[in-house]
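Every protein chain of the complex appears in place save one, which is left out.
Each chain gets a letter, A, B and C, in the order it is written, and its residues are counted from 1.
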Amino acid sequence: MKYKNLIISSPQELMFGKAPSPVKTRRGLIIGGGQVYSELNFTLPTMSINSNTVKRVNEHYREIAEGALERALHLNSKGVVLEFETLLEMTKTPQIGVDIVSIMNEVCEKYYQKHGLASEIRLTPNDLREFERPAKQRTSELIAPMMELFERGMEAGGDLVSIESTGGKEVSDDALMMCDIKAIMFALSVLGVRDMQFLWKKIVGLANKQGKIAAGDSACGFANTAMVLAEKKYIPKVFAALVRVISVVRSIVAMEEGAVGPDKDCGYEGPFLKAITGIPISMEGKTAACAHFSPIGNIASACTDLWSNESVQNIKLLSGMAPTAYMEQLEYDVRLMNVALKGGDQSCQLFQQLMVDSDVYTDPQALVLAPENVIRISKELLKGDSYVANAKNGALATLDIIEEAIASGQMELSEMETAYLPILREDLNSIPDSESEFIDMMLPLMDQSKFILEEYGL
Amino acid sequence: MKYKNLIISSPQELMFGKAPSPVKTRRGLIIGGGQVYSELNFTLPTMSINSNTVKRVNEHYREIAEGALERALHLNSKGVVLEFETLLEMTKTPQIGVDIVSIMNEVCEKYYQKHGLASEIRLTPNDLREFERPAKQRTSELIAPMMELFERGMEAGGDLVSIESTGGKEVSDDALMMCDIKAIMFALSVLGVRDMQFLWKKIVGLANKQGKIAAGDSACGFANTAMVLAEKKYIPKVFAALVRVISVVRSIVAMEEGAVGPDKDCGYEGPFLKAITGIPISMEGKTAACAHFSPIGNIASACTDLWSNESVQNIKLLSGMAPTAYMEQLEYDVRLMNVALKGGDQSCQLFQQLMVDSDVYTDPQALVLAPENVIRISKELLKGDSYVANAKNGALATLDIIEEAIASGQMELSEMETAYLPILREDLNSIPDSESEFIDMMLPLMDQSKFILEEYGL
Amino acid sequence: MSEILEKLFEAVEFGKADKASPFPPQLKGQDGANELTKNALDADVDPKDILEQALIPAMERVGKKFSEQKIFVPQMLMSAKAMGASMVQLKPFFASGKIKEKGTFIIGTVKGDLHDIGKNLVSMIVEGGGWKIVDLGVDVSEDKFLEKIDEYPNAVIGLSALLTTTMVNMEDIVKAIRTKKPDARVLIGGAPINDDFCQKIGADYYAADPQKAVEYLNKIAS
Partner (left out) sequence: MSEILEKLFEAVEFGKADKASPFPPQLKGQDGANELTKNALDADVDPKDILEQALIPAMERVGKKFSEQKIFVPQMLMSAKAMGASMVQLKPFFASGKIKEKGTFIIGTVKGDLHDIGKNLVSMIVEGGGWKIVDLGVDVSEDKFLEKIDEYPNAVIGLSALLTTTMVNMEDIVKAIRTKKPDARVLIGGAPINDDFCQKIGADYYAADPQKAVEYLNKIAS
C-alpha cells in the first residue's frame, strides 16, 4: 500500500467540512475547504427505460435538478453536488446517460449564471461486468460502454466521476450471507484490490485527460450491503462492522491510482480514507432514510465534507417532489454544520461530540466511526506490508475496540452477536500476511467456478 | 387574557426538552421533563374512504403504527407520540376514527408490554364546521360527530387530544390573500378567540371526565397557511411572521380553558405559548419537508418538547414505508437534542445557538422564533387588557424586531418585502385596544355575508 | 395603442379600480379602470380593442410578473378588481354579443374538499386571460358540475383537489362528465395531482399552476 502514515493523526482534526486536501470544482465549490455541502441523490419512479420512455426519463431528471436547485437557492445554499448514479440502461446505452448529464448540466449552469448558485454533477456509471458470471473483470466487452459513459459524460458536464465497482463481489455475495470473514478478506483485500488497480488506472486516466475530478469508489456491494443485512437482523452487526473496515484497503486503491475525492458515500469507509489520505469525503446517515435504514444516522456526519441522502425516487410527497424535500432536509443539516464551522474549533468539537455521543455505543458499526476509533483503526490499516495484512490488522483492531466497549459496559450486545466475536477473531488470526500464502490457503476452500483468477491478474 | 406574567422570562430557560409544567402520560412519557420525543404524523396514500375501503384503511394505520414503533424500538427510542390527525370521513363517521384509534392503541400497547417502549396517541379530529358557509360555529349539527369522536376516541386509547379549529377562518382566508392585517386581527383576536373559548370549554370538559390530556390547538389554517403561501412567494414573509404572532392570542385560549399541552405543531405559535404558560410544545421543521417546505427548519426545534414531521403518506420509499423512514429521521434529530440535554446547560445552550444561528436572519419568520425574540414578543402579548390589544402589541413588537434586524444589516429583505412594513405598521396602529371598538371599526369594512356574529356570541 | 388604452392598461396593471380607490398610492386621485373604460367608450374606441389591447394584455403582464415572483397575490387581486371595474362598463357589449369571452371556464373544488386558495387563484388568473368564470366553490359534487355543463355546454371544466382522499373523487366526476358530454375538456390541478394521475383518470390536462392552465386554455380557444 502506498500510504505509510496518517495525514490526520489526531481525532480532533478529523472534522466535518475540513480536509487537508480540499477539492476545488469548476463552478467554485471547495469541498473539504471549510464548508459542508449537500450531495443530493435521486432516481426514477417505477418505470422502464426504453426508446418509448426516454423522453419522459429525461424530463424526470430535468425536473429533479430544477426542483432541487430552486429549493437550494431559496434556502441560500452555499453549493450543491448532484449525484447522478445511473441505472443500468444508461450505462449499457451510454447515449442515454450522456443526454441526462447534459440536461442536468444545463440546469446547473442556469442557476450558476443567473443566481450564482454553484453546483456540480457527480457521474456514477454502473459496473456492468457483474452481468456476466463468472465475471470477466478485465476482458469483458461490457467495459467499453462503461468507459464510453465516463468519457462522454465528463464532456457533457459531469465534473466528478465515481463508480461502485464490483471486483470480488462474486465471492463476497455468498460470504456475506455465511458470515465467512476469510472469504470476505479474500474478496476485498485480494480480488477487490486488484480489480480496483485495474479499473481506477483507467478512470483516472480518462479524468486527467479532461481535467476532471476522479473522485472515488465506495464498497457499496460489500459494506453497505452488509449494513442493510445487519439492519434486517440477517447477519450480526459485529460482522458488518468488520466488513466496513476491511473494505478500506480496497477503496483506498482509487486514491493510490490518483483519485482525489470526494469519496463516495454509501460504503462509509470515507472517514478512514480521509484520515489516511487527507481527501474530502461524502457520507450519508439519517437523511438517507429514504434509501435504507441506518444504525449510524448522526455519527456518519462527524467528519464528512458532503452530506448525502443516498437515493430517493422522483415521486410526489405532500409538499412537492421527494428529491426537493430531501434537498431541503440536507440543506438544513448542512447549515448546522456550517454554523458550527463558523463558530470555530470549540463549537465544531462540541457539535461533533453530540453526533458521536448520539450513536456511538448503540451499534458496533457506529462505534468504529467515532473519530478516535477511526484514527486508531487507520493506524493499524497502514502497519503491514500487504493489503491482506493491513485489512487483517484493521479488522483485529476493530474487534479489540468492540470488545473493550463491551467490557467497559458502555456497549451492550446480545448473546447472538457476541457469540461471533471469538469465531471472527480466530478466523482472522488464521490469515497469513502474505497475499500469495493467503490465496493458497483460500483456494481449496472455495467454489472456484464462481470466479476467474486470471481476470484479476493472478 | 388570564396570563399576566411570563412563566419563562429568560431566553436561556426557553430550552428544548424542558418545560416548567411537564405532561405525564399513561405509559410514562414525561413531555417537557428533560427529554425530547418524536411525534410522528402520517396519512393515507391516495385512496377514498368508504365502506368498501375501510378495511384497507385500517390496515394502513396498523402498518404505519407497527412499522414506526418497530423502527423506534430498534433505534432505542425513549418514547414516541403518534399523531392521528383524522381525515374528514373519520370525523364525519366517528366509528371509522374510533376503530383506527383502537387499532393503533393495540399496537402501542403491544410494544409497551412486550418491549417497554412507551408511546401515546394524539387524536386530532377535524373541525367539520367549515363545511357550512357561513359557518355556524355554535349551532351546527356537525359539532355532534366531532364531540363523539373526541369522547369515544379517548375511550379507545387516544390520550392526548387536539384540534386545528377554524373559528374566524371564513374571514382570514380572504384576508391572507389580500394581506389585510386588520382583517387577520379581526379573524384571530376577535372571532378566533371567541370560538376557542366555546370549543375548548367542551374539549377540556370531555378530557377531564376521562382523566385524559387536553393538549392544544394550533392555528394551522392561519399561521401555517400563511407560511406555505409565503414560501410560494404568494404573500410577503413579513406578513406571515405577523400572522404567527397574532395567532398566539387565539391559541392560548385553549390553555386558559384548561388545556395543558403538548401544544400542536403546525402553527408554530408554540414557543410563545411555552414562554407564557410553561406548557410543553410540539414543533416541526426540516423533518417536515415531506409535508411542506419551510423557512424555519432548524430554529423551530430550539425550544420544542416533541419533534414532528407534520404529515407523510403511507407510500413506499426505497428503504421501506415513508412513515417508518420519517420515524427514523425524527429519532436521530431527537437523539442529538437528548444527548445535549444529558450534557447539561452548556451543551444545550450551544446546540440551541447553532439551531438559532442557522436560520435566524434568513427569514422574518425564523427571526421571531429566536428565544430572545420569543420572550420579547411574549412580554408584549401580555401587556394589554384585551386580546385585541395584546395581539396588536405583539405584532408591533414583531415589526420592531424585523426593522431592527434590517437596520443593523443582519437581515436582508427585498424591496417587495420591506414595502409592506410601513403599511402593516400603519394598519396595526389604527386598531383600537377595545374589542367592541375594534368590531365597530371593522364591520363596515367587511363582507358580512361571510360570517355570523351571533355564532361567536356577539 | 391610443393614449387612453395605455392609461387603462396601466390602471389594470397596477390595480387602480376607480378614482375613489386609494390604491395604488402612486395613482391616487387619478381615473381608474372604470372611468377610463367609460371615457374610451365615449370616445368611440371599439370595445373589442379595449378588451384585447388593454385589459387582457395588462392582465397577461400581471400574470407574468406574478409567475416571475415580482409581485405578490394582493397586487394581482387588485388588478383583477380593476379589470372587473372595467368589465362593468363593457357588460352591455358582452350582452349584445359585440364582444365575447374566449370561452367559459367552470371551476370547483371536488366533493369532500374545502381547500380553495389555489382554486381561487386559478379562477382569477384565467379570468384575467379573458375567460368567463363560473366558480362553483368547494365540496362540489358530480351533479353540480353536470348542472352547470347543461347551462354552459361548451365550457371547459376545471377540478381542484388538495387531499389525497378527495383527489380520487375527480375520477368519478370525470366519468360522470364523459357519460354526459364525451367531448368536454377537463383540466385538473392541486398539490397532490400529477400527470400520471391525470392520465389514469382520463382527464384531458394537468396544470401545475395557473399559468400553465391559461396556456392550455388559450390553445383550445385559438
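Heads up, the rule we're going with is that a residue touches a chain if its C-beta (ideal position, glycine included) is under 8 Å from a C-beta of that chain, and two chains touch if they have at least 3 such contacts.
Computed from a prediction, not measured in an experiment: that's the story for all the values here.
Asker: If you put the missing chain back into the full complex, which of the shown chains would it touch?
Answerer: Per the contact definition above, the missing chain touches A, B.
Asker: Out of A:Asn41, A:Thr124, A:Ser162 or A:Thr225, which is the one that touches the chain we can't see?
Answerer: Candidates A:Asn41, A:Thr124, A:Ser162 or A:Thr225; residue touching the omitted chain: A:Thr225.
Asker: Quick one: which of A:Glu83, A:Asp99 or A:Glu130 touches the chain that's been left out?
Answerer: A:Glu130
Asker: Touching the left-out chain: which of A:Leu73, A:Leu87, A:Met147 or A:Leu458?
Answerer: That would be A:Leu87, which touches the missing chain.
Asker: Would you mind spotting which of A:Glu83, A:Asp159, A:Asp173 or A:Glu455 touches the chain that isn't drawn?
Answerer: Of all options in A:Glu83, A:Asp159, A:Asp173 or A:Glu455, contact with the hidden chain holds for A:Asp173.
Asker: Using the touch definition from the top, which of A:Thr25, A:Thr43 or A:Ser308 touches the missing chain?
Answerer: Counting the whole complex, the residue in contact with the absent chain is A:Thr43.
Asker: Quickly run down the residues of chain B that touch the omitted chain.
Answerer: Within chain B, the residues that touch the unshown chain are 316, 318, 320.
Asker: Since one chain isn't shown, list which residues of chain A touch it in the complete complex.
Answerer: Output for chain A: 43-49, 87-89, 130-131, 133, 173, 176-179, 225, 229, 233-236, 313, 416.
FYI, only the chains that are shown with their structure count from here on.
Asker: Quick one: which chains contact chain A and chain B both?
Answerer: Chains in contact with chain A as well as chain B: C.
Asker: When I count C-beta pairs in contact, which pair ends up with more: A-C or B-C?
Answerer: It is B-C, judged by the count of C-beta pairs in contact.
Asker: What is the chain whose Cα centroid lies farthest from the Cα centroid of chain C?
Answerer: A
Asker: Between chain A and chain B, what's the gap in Å when you average each chain's C-alpha atoms?
Answerer: Here the centre of chain B sits 40 Å away from the centre of chain A.
Asker: Counting in whole Å, what is the centre-to-centre distance of chain A and chain C, each centre being its mean C-alpha position?
Answerer: About 52 Å separates the centre of chain A from that of chain C.
Asker: If you average the CA atoms of chain B and of chain C, how far apart do the two points sit, in angstrom?
Answerer: Taking the mean C-alpha position of each chain, the two centres sit 34 Å apart.
Asker: Of all the residues in chain A, which ones touch at least 2 other chains?
Answerer: 318, 320 - these are the residues of chain A that touch more than one other chain.
Asker: In chain C, which residues are in touch with two or more of the other chains?
Answerer: 164, 192
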